[in-house]
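Got a structure for you, written out below as structure tokens; questions coming shortly.
The complex appears here without one of its protein chains, the remainder shown in place.
After this line comes subunit A, so read on.
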Amino acid sequence: MFAVRTLARPAVATATSLSNAVQVRNMATLKEIQLRLKSVSNISKITKSMKMIASTKVAKAQRAMENARAYGNANNAVFLSAETKPASDSNSIFIAASSDRGLCGGIHSTVAKYTRNAIGGRPDVQVVVLGDKAKAQLSRTHRAAIALSFNQIGKDIPTFAEASAIVDIIKSSGVEFDNAHIVYNKFLSAISYEATAVEAYSEDTFKNSPNFAAFELEDDVLENLQEFTFANNVYWALVEGHAAEMAAKRSAMENATKNAGEMINKLTLTYNRGRQAVITNELIDIITGASAL
């Protein structure tokens, strides 16, 4: 009897200390899960508000884009009817129109990929980059080709003043070209966009177009026309790219919120399971202790 009793007590002691360790470990895990839950729910609040902001901006940006499209098409109608085409060995430059901001899906990489493919292997092509993110993407492969880069783009709906300032700087920096390919993201719908290019031509390319003789114009108008149409196309590319970016940001934030929500659900389940395990262990301790007495 005596022996049984002494044997019994140490067993209880180890059992309690073991279950204490398990309890401590479970509490630590519980705390970790709680921390993760809090941080993930904070993130989901942030992404949800970013999505709201982006969706209001999309509506405004889309309206501006409709206007810019009509404007750009009217602008390019001249070149269409004059059938302007660049010469096959012409000096081209590329203008990659993107923005400075991240968290907007694949906007910058689409523009960079299109530009890279369009440049192909040509060695002398120069690139003007609008937006820091696009510059980062393009410098990975074509650092030497970047002639100029602009930032502070994409904060708000682009204005014609910005576009004309860009054209001004390009002209004064001495970058010469026969035709410029302006690469931007074309807005297809609220969830899709694709990279395209719009062309701007120099005076000589326009003068050499097949149907040029059909137009009556005074001589000094040509230079102004070239600058004006160049700025118009840059403006169009910027505005449409901005609309595409807002839409992409909206859908990226929506996906992020959805994923965060799923993570929260999974974490909550794990947390509850852990909590119930701790309670069960405590119960086992109590019952074992009570039965040992």
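Following the convention adopted for this analysis, a contact is a pair of C-beta atoms (placed from the backbone, for glycine too) under 8 Å apart; a residue touches a chain by one contact, two chains touch by 3 or more; residues count from 1.
Rule of thumb we're sticking to: contacts and distances are computed from a predicted model.
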* **Complex member absent from the view - protein name from UniProt, among "T-complex protein 1 subunit epsilon", "Electron transfer flavoprotein subunit beta", "Manganese and iron superoxide dismutase" or "ATP synthase subunit delta, mitochondrial"** => "ATP synthase subunit delta, mitochondrial"
* Structure fact -> Touch with the missing chain holds, among A:A74, A:A87 or A:A144, for A:A74
* **Chain not shown: contacting residue from A:A190, A:L225 or A:A292** => A:L225
* To do: Would you mind spotting which of A:D124, A:E176 or A:E216 touches the chain that isn't drawn?
  => A:E216
* Hidden partner chain, residues of subunit A it touches -> 71, 74-75, 77-78, 81, 160, 211, 214-217, 221, 224-225, 228-229, 232
